[in-house]
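One protein chain is absent from this view; the other protein chains keep their places.
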Amino acid sequence: MGPVTPLVMESVGFRYGADPVLHEVSLRLEAGEGVALLGPNGAGKTTLTRLAMALRHPGTGRVVTVGRDTDGRRPEDLADVAGYLFQQPSAQLFERTVRAEIAFGPGRLGWPAGQVEKAVASVLEELGLEAISDQHPYDLPEPTRRLVALGAALVSAPLLLLLDEPTAGLDREARARVARVVGSRRAAGAAVLAVTHDLGFAVEALDRAVVLEHGRIREDAPLLGIVGRDAKYPAPPLLALHRRLGLGAVRPTVGAMAPLLTSHPETGTLEA
Amino acid sequence: MTRLGFDDVGFTYPGATVPALTGCSFAAGAGAVTWLTGALGAGTSTALLLAAGLAPMHTGGLRTGRIHTLGLDPAEDGAARALGGRVALVLSTPATQLSGIAETVAQEVAFAPANLGWPRDRIHAGVGRALEALAIPHLATRDPTTLSGGEMQRVVIAAMLVLEPELWLLDEPTSALDVDGRALLHRLLRSEALRGAAVVVASEDADGLATVADRLVVLTAGRVALDGVPQDLLRGDRIWDAGAGSTSIGTLARVAGVAAPRPLSVDEGVARWAR
Partner (left out) sequence: MTLAPGALAARAHPFTPLVVTAAIAVAAIALPGAMATVALYAATVILVLATGAGRAALRALVPLAPLWLFLFLLHGVLGDGSRVTVAGLSLSRDGLTLAVTQGARLGAIATASLALYAAFSPARFVDAVAERGWPFSAAYLVVATLLALPRFRARAVVILEAQRSRGLRLRGSVINRIRAIGPVTFPLLLGALAEVDERGFALETRCAAGTVRRTALAPPADRMADRMVRWAAALSAGAAVVWRVFG
């Protein structure tokens, strides 16, 4: 049996009561892909991610998450292969320590204690939360709580990550951390679908854009083909500079661009 | 004319071992946008709560030093009443600022003016203008609980704008806004300053505020480390020593080894690095 496709949506239609929310949505995410789900408010972006997690079920069409048809399945049936980060993640926190909070999921999935401990330690390190791992989540500032919730979604090493505005309310350092974490998870083979309006984060961590408007996919293309080319999605400063300087295939991030721009002190010209 | 003044202010939250603010002194004047920044935990949010009088009254804790907000000490009895409607505090989590009793966005925006006893006509006109200014007239009849984060943030800002405040205190107001919303807010900050209000905004968004703010105050561990012209400070090294950062381009320049004064905008970056 070959590798499983993280997400397949075929001609999905969904209504909320009488209001049509999604119409003929077809989407496919392969392992390692990072998709930014863009579009105006009310376009159906969050709904799409909820369908992928079996929080809702399509009226028409099919949703297959990591090889499992969501028809007849519930979110807890997908928890071992998919991770979901909600828009208001603080609401779910309840354990006495950050460590226990992150360990909750794998515990419910029946992982042996040793395996849980290892996974939790790894996630704490990845997100820079070791220092506060024994604190009560409610005593922490909101940005840190959001990182804890992200940790909880990551700890079971899901093959599909569904993130709803993952950088909202985060400070610069935390945003950079999230971008790094998404990058490394993708490199490890997970697919990421993120609803986001943070184009700086998208450009750094993701590579494909799906634009949803009025419940339909208006465009599905490489991210850099849309950001900075479509007036609705202007290039963040680094990308804009990258293009104007013609820096080619290098990633539009500080880390990747800086070495190219380090100038020679005497001549003042760019190092090749 | 100074609308907000901090004089050697210290503040410690209840149960905290380390003070949130120490010897903090700065002033914000009418007709200007004063930008507060600092690393996470530097005290910018606390400063805004103190200015609004919510600390120590609602948060508990101990305050030292002197604060004057529109000429009054916000922690004194009667200050809240006197300042009502004249100081606008916009928190970074908009959902927590909704009244909880409005069934429509229009009612939500009308909430504060109604509490202040404004005549109905004035309220309706003000609500209409505020919704227009935030580009959300189409949300007027929506249930506030169904709004997205970005929409909610616009509604809360509109709900403050309707009061035509003399002093704005905004904490990360663009955290949930999309690209259009951020641009709109920056224009709004400037137009409010033009109207004569004092605008104080705590934000990490150097890219957005570098060209909007008239003054930059950098806090480090509860103390004012820098206070000056934003562009000057952003181009230099001291802002990094103070634990804050610069614009994306300024950050890139620093990592690329460019000495101060560094480029801040894309245009300046192109001028610096294009062959």
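A and B are the chain letters, set down in written order, and residue numbers restart from 1 in every chain.
Keep this in mind: contacts are C-beta pairs under 8 Å (C-beta built on N, C-alpha and C of every residue); 3 or more make two chains touch, one makes a residue touch a chain.
Bear in mind the structure is a predicted one, so any value in this text is a computation, not a measurement.
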Check the whole complex and report which displayed chains the hidden chain contacts. A, B
For the full complex, which residue in B:Ala114, B:Ala183 or B:Val255 touches the chain that was left out? B:Ala114
If I consider the whole complex, including the chain that's not displayed, which of A:Gln92, A:Ser122 or A:Gln135 touches that chain? A:Gln92
For the chain that's not shown, point to the residue among B:Gly84, B:Gly196 or B:Gly257 touching it. B:Gly84
Absent-chain interface residues of chain B come out as 52, 54, 58, 80-81, 84-85, 89, 91, 96-104, 107, 110-120, 123, 145, 159, 163
Could you pull out which residues of chain A are in touch with the chain that's been left out? 53, 55, 74-76, 78-80, 83-84, 86, 88-89, 91-94, 104-106, 108-109, 138, 152-153, 156
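Rule of thumb we're sticking to: only the chains that are shown with their structure count from here on.
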So the centre of each chain is just the mean of its C-alpha atoms; given that, what is the distance between chain A and chain B in Å? 29
Quick one: in the complex, what on chain B touches chain A? 39-41, 92-93, 95, 148-151, 172, 175-179, 204, 207, 245, 247-249, 251-253, 255-258, 265-266, 269-270, 273-275
Chain B partner contacts - residues on chain A that touch it in the complex: 41-42, 87-88, 141-143, 165, 168-169, 171-174, 197, 199-200, 232-234, 236-238, 240-241, 244-245, 254-255, 257-259, 261-263, 269-270
